[in-house]
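Shown here: the complex without one of its protein chains, the others still in place.
Chain IDs A, B and C follow the sequence of writing; residue 1 opens each chain.
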Amino acid sequence: MSLDNFLMMRHELVLTLAFLIILVAEVFTGEKKKEKFRGFAVVLFAVVTAIGMLPAPEGTLFGGMYQAGRTTTLMKNILNIGTLIVLIQSFTWLGRPENRDRIHEYFMLLISTLLGMYFMISAGHFLMFYIGIELATIPLAALAAFERYKNRSAEAGIKLILSSSLSSGILLYGLSMIYGTVGSLYFADIAARPSTAALTILGFIFFFSGMGFKMSLVPFHLWTADVYEGAPVSIAAYLSVISKGAAAFIFIIILYNVFPVIIDTWQKVIWVIAVMTITIGNLFALRQKNMKRFLAFSSIAQAGFFLLGFIGGSKLGMTTVIYYALIYIFTNLAAFGIVSIIAEKTGKESMDDYDGLYRTNPKLSLTMMLAMFSLAGIPPVAGFFGKFFLFAAAAEKGFYVLVAIAVLNTIVALYYYLLVVKAMFINKSENPITYFKSDFMSKLGLAICIAGIVVTGFASGLFEMIRNLSYGI
Amino acid sequence: MNSGIPLEYYLIVATIMFFIGVYGFLTRRNLITILMSTELILNSVNINFLAFNRFLFPGKLDGHFFGLFVIAVAASEAAVAIAIIINIYRRFTSINVENVNELKY
Amino acid sequence: MADFGYTVWILIVPFVTFIVLGLFGMKLKARISGLTGTLGLAIVTVLSYATAFRYFLGAGLADGIYQKIIAFNSTWLTLTDRLHIDMGVLLDPISVMMLVVISTVSFMVHIYSLGYMKGEKGFERYYSFLSLFTFSMMGLVVATNIFQMYIFWELVGISSYLLIGFYYSRPSAVAASKKAFIVTRFADMGFLIGILILSFTTKTFDFVTLTDLNGPAITSTGGAVFLGMSVMTWSMILIFVGGAGKSAMFPLHIWLPDAMEGPTPVSALIHAATMVVAGVYLVARMFPVYYFAAPEALQIIAWVGAFSSLFAAVIATTQTDIKRVLAYSTISQIGYMIFSLGVSGYGGPEGLGFMASNWHLFNHAMFKALLFLGAGSVIHAVHSNYMTEMGGLRKHLPITNITFLIACLTIAGLFPLSGFFSKDEILTAAFHHDKVLFAIEYLVAGLTAFYMFRLYFSIFHGHDRQYDHTPHESPATMTVPLIILAIGSVFSGLLPFNRLVTSDGAPFESHIEWSVAGPSLIIALTGIAIAWVMYRKENTLPDRLASTFKHSYKWAYNKFYIDELYLFITKKIIFRRISQPVAWFDRHIVDGTMNGIAWVTQTVSNRIKGLQSGQLQQYGFVFVTGAVALVLFFIYLIK
Partner (left out) sequence: MNILSCLVIIPLLTITGILLVKDARQARVVSAIGMGIQLITAFIIVFMYLSERKAGNTDQMLLMSSYEWFRSLNIYYTVGVDGISVAMIALTSIVVSAGVFASWEMEDLKKEFFISLMLLATGVFGFFISLDLFTMFLFYELAVIPMYILIGIWGSGPKEYAAMKLTLMLMGGSALLMIGLFGIYFNSAPDGGELTFNIIEISKITIPIQAQRWFFPLTFVGFGVLGALFPLHTWSPDGHSSAPTAVSMLHAGVLMKLGGYGCFRVAMFLMPEAANEMAWIFIILTTISVVYGAFGAIVQKDLKYINAYSSVSHCGLVLFAILMMNRTAMTGAVIQMVSHGLMTALFFALIGMIYGRTHTRIISEMGGLMKVIPFLGVAYVIAGLASLGLPGLSGFVAEMNIFFGSFEHPDTFHRVATIIAITSIVITAVYILRVIAILLLGPVRDPHYSEFNDARWYEKLSILALLTGIVYIGMIPSGLSGIIRDSIMPIVEKLM
């Protein structure tokens, strides 16, 4: 194994290095400097992100357990960007006195989940995939329970960890059945030895349930809202975009690479699940007053939209999933960013508290409006392009009924997104949130998101690039 | 090596264990017991892997390794879970799962 | 053939006047704007008379027949490949005759109004509307095609609307104008549908082509049959509905009496002399088509005309508002004209009814305008419309008295006044056509004489009433037009209409048939005599008669409750039974469905919130159940 081969794992290596640096740094940082450490860590991660962008070799490692390709590199870069935004947004929150001595923990846990996701994405074998998925989940539970003195945070943590262990149990049970019918857990082997036995299907569906848990698809989604609401805002954001995005990436890779043979089955499964996810997610989101919970259900519905890209099994499908994930990262992070800024400054999280926000904080309101429009798929912001192409990918293979259900659901979705806009712009409030100045990092985070929301849609070059790196069955 | 016990028996044991685990997860009220139930599920998976490996694909050791890793991961999972449960106990002064329902609807 | 291109100016001048007065009238002095309008009309009158002289004295003749001359034509709008709307000027005997009628009456009214409307607020608006009306009416009569006619038809409708509602702060005027417009609009819908069908069958709007004896309208066998009548007949009936609306034929007459809310000169111009005869003109214009292609329609026309004339005459005998009496008299007289067309034949002496109708139109315009202007002069003097509040005015208003008497004698049809000649020809034509109709018209002739003299005696004879101030004769601007029109009424009977205005353009010989005219004279005189007995001096005879025929009197006095019937249809049926339910349906059913969808979504959303119970174990249960359900579904049901 030469150094070149090793460089294939560049993302993982750099991340590990960053992890170690933070670990070591913690030891040598004095009590008083801990607060300043936030900045260092963010810059460090920015460097990690930048290094990720450099060109890298392709190939496989460890006898096929690890695969590195341009597609996976792209996916990792997208996740890097998202994580960077999350870190920037959590900057203020980390500055709180009760968090001050746990800044390192926060970074290390977050980086290790990201590492897990990378391994998951680059997996060539289900063992690698399993390790990745657990590495990505377990630290997250710790992060969800990060706010030690809050009941809700603890509740979020326990709900996440126990649900996830149930789901990984079922997922593994499914994998064991696939192993039983195929005899290997290498992706390539499973794809090469087609089996449509009932046991394979059974295994696949159990596996699907596990993935459904990660992507919070109905009916495996119930943990989502509670965890998002209880967890710190930045962790909820992380869960809703990075964790979900990574799950979507690996899910589509596995569907395309491992289970092309039973495409008929999984198309039907996805059809049913997509309809349920979008509909149930919307119906729940309709009623929510807590912004985090609201965004949680909205993100469930969005996960359903991702499935529309999966179902065709085409190159366009993968392109749009990656493209939409990128857009979704910017959009949802903008929304969460604002929720977190407001929660940070005023402690208010209810939609009713947002009444009349535009009169006092116009810029925040405008950003929120952009985010809401992007989530709802309104032009000219990026969400429109993303949704249009996702639906196109499903329509391409003739799933018009599914598209119809999805687009009708976007109307329901539009309704509740507009409720937020209405609260901010139209409703009048007796005691609105007063004007406040955001700090530099919050602004930076939002600025990146806004740029992303506005530019990603029009940037056809980006879409073309993603398309060149995508593949179909 | 073949001890005469056929594969099906292992699988049946595994399945029963799996569903006992699920049943425990769904019915026990103590968080620790729930955690234990998930361990049961994972162990049923391990039996499956080992049995398949041993009976059907004895040439390679995929299943065995998988079992080992599952055990390791389960341990770390349990560690984190118990840490959170301790915190729950501090906050709620109870580890009854029914009390942990501040977040709903 | 002579060049009549200048006739375009007959249209342009009043239009320009309208625009100028409409846009800048507010800035001008009232008198200046009045004079501007009158000057414009003077030009039009000169041009019209010049055209008439040139046309009738040779320029219109070719081979001894008056030709249809297209003086000007230009495409305004292309509709389909073959149908296009043109704007132009068509000169033939009837249109030239109409030019004379309209310009004369209009000019008189313009002059008269200078005195009558003096000091009214909105003087310039009044003149601008008058110009608009003149423009539209001129455009209507010179139309080269039926669509141009329809366009101007609508425009005269709107001018009429604007002028009836001239006193717009008076609610009754507003209501009357609305009613007039909507009723005629309804009739126009028939006209439009008629044009649609006609143009679809014949592929042309052009009058020359349509009335050509070898043209598509007449030679077509009518094609499809609908309810026993050919498509051509239907279209011609529908077109006549338009005419009936404008000419206030039964049952579309209800707007005309109310239209008297407008200033009196307007009533004289629009609702007596010109616009209301548009229906007659329309039928005359399309006469060959009616005669050859839609004889059934012509039959209907004859009956409608006859019935309207009788019906209106009966009502006229009971009304007390002098303008309303004149309005019903107008309906009755137009009924005559329409009827006359209905009983006419085509070509030569056969076309006697056609000629008589047009002649009567001409005479009627003169004497009816005179009557209205006279009535205006009376109203101007006593500030009341009701004959019960008048009497003995002949001493105070000598000129008005004389002219009004002349007009009454004319309309009663006494020899040798103009009304005698035209009415006699109409009766003659009817006599040869249908004896029943003829009898009806005899009766109407008597009634006419009766109610006109009832009016005359009530106003000018009897003894003085209590007036606010002593009535005095109107100024010269008002009396001069009266005199001119009186002269016209007396002498227009001497015009050789049988040589000038005939159904096929060729002159023919006609003379007074004394066997018809003699009895008619006697009937008229009888009517006058009865009126003399009843109304010459104050007495109780009318009241006694009224109470003897209580019910019939009451019905006639209330105009046979036609207005109430209309009110019932519009208020009760259209408003209550159609519109309100439609509005309700829209709000509650259609919109309710939309809101219902939203409501259902919300409700479902609330109902299923229990799914997210906050209980970890329930989440697990749903998770496992979901997975198992999928497995069952896909392995055991799909496979």
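For this structure, a couple of remarks:
The definition used in the following text is that a contact is a pair of C-beta atoms (placed from the backbone, for glycine too) under 8 Å apart; a residue touches a chain by one contact, two chains touch by 3 or more.
On a predicted model such as this, the values are computed, not experimentally measured, just so you know.
Although it is not drawn here, the omitted chain touches the following shown chains in the complete assembly: A, C.
Across A:Met318, A:Ile378 or A:Ile433, the single residue that touches the chain missing here is A:Ile378. Interface note: of A:Leu23, A:Leu54 or A:Ala404, the residue touching the hidden chain in the full complex is A:Ala404. Of the options C:Asp3, C:Asp543, C:Glu564 or C:Asp591, the residue whose C-beta touches the omitted chain is C:Asp591. Only one of the listed residues, A:Leu20, A:Ile426 or A:Val455, touches the absent chain: A:Ile426. Screening C:Val8, C:Ile43, C:Leu83 or C:Leu611 against the full complex identifies C:Leu83 as the residue touching the chain left out.
Residues of subunit A in touch with the missing chain: 316, 319, 373, 378-380, 384, 388-389, 391-392, 395-396, 400, 403-404, 407-408, 410-411, 414-415, 418, 421-422, 425-426, 460, 463-464, 467.
Interface with the hidden chain, as seen from subunit C, comprises residues 75-81, 83, 85, 147, 150-152, 154-155, 158, 165, 168-171, 174-175, 178, 181-182, 185-186, 189, 192-193, 196-197, 199-200, 574-575, 578-580, 582-583, 586, 590-591, 593-595, 598.
Simple rule for what comes next: only the chains that are shown with their structure count from here on.
Inter-chain contacts peak for the pair A-B, counting C-beta pairs in contact. Averaging C-alpha coordinates per chain places the centre of subunit A 78 Å away from that of subunit C. Centre-to-centre separation of subunit B and subunit C, using mean CA positions: 97 Å.
Across the assembly, subunit B contributes residues 22, 25, 34, 100-105 that each touch 2 or more other chains. Annotation for subunit A: residues 158-159, 162, 166, 170, 225-226, 287 touch two or more other chains. Against subunit A, the residues of subunit C that register as touching in their complex are 598, 601-602, 604-606, 608-609, 611-612, 614, 616, 618-620, 622-627, 630-631, 633-635, 638-639. For subunit A in complex with subunit C, the residues that touch the partner chain are 158-159, 162-163, 166-167, 170, 198, 201-202, 205-206, 208-209, 213, 218-220, 222-223, 225-226, 265, 268-269, 272-273, 280, 283-284, 286-287, 412, 415. Across the complex, subunit B meets subunit C through its residues 22, 25-27, 34, 97-98, 100-105.
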